[in-house]
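Quick one: structure below, then a few questions.
Here the complex is missing one protein chain, while the rest keep their positions.
Now for chain A:
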Amino acid sequence: MMNKKEILKLAKGFRGRAKNCIRIARERVEKALQYSYRDRRTKKRDMRSLWIQRISAGTRQHNVHYGHFMHGLKKENIQLNRKVLSEISMHEPYSFKALVDISREAFPGNRHIYHRPRKVDMSITA
């Protein structure tokens, strides 16, 4: 961000005069760079939360909670991280089922899963 040309290049896609006029673009680009600095750190948190949601969805298909699943894996000393586990749960269902089974063996708390009653469609129109 040294001269006008570089700033206007970074300001592509901005709204209104912020992409054309240097005085406004400079402010907006500074703000954008600050956000990118901050968000490079929050991206790591967001991704981990996404992976956990995906793993949880995958394990709940096999009636296991995410927390119990991870506890079982740690007990069995399986060191796959959440990124890889989420990918496996999406694309390799049989491998994932194997992992869920291993975790279920290791952590018996999974045996007593309470199944929430599923919502039934009670609409009147037949």
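Simple rule for what comes next: contacts are C-beta pairs under 8 Å (C-beta built on N, C-alpha and C of every residue); 3 or more make two chains touch, one makes a residue touch a chain; residues count from 1.
Assume contacts and distances are computed from a predicted model.
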Name per UniProt, for the chain absent here [options: "Metaxin-2", "50S ribosomal protein L21, chloroplastic", "Globin domain-containing protein" or "Ubiquitin-like-conjugating enzyme ATG10"]: "50S ribosomal protein L21, chloroplastic"
Sole residue of A:5, A:40 or A:118 that reaches the chain not shown, by the stated touch rule: A:40
Chain not shown, touching residues in chain A: 1-2, 30, 33-34, 36-37, 40, 43, 46-47, 50, 76-81, 83-84, 87-88, 90-95, 97-99, 101-102
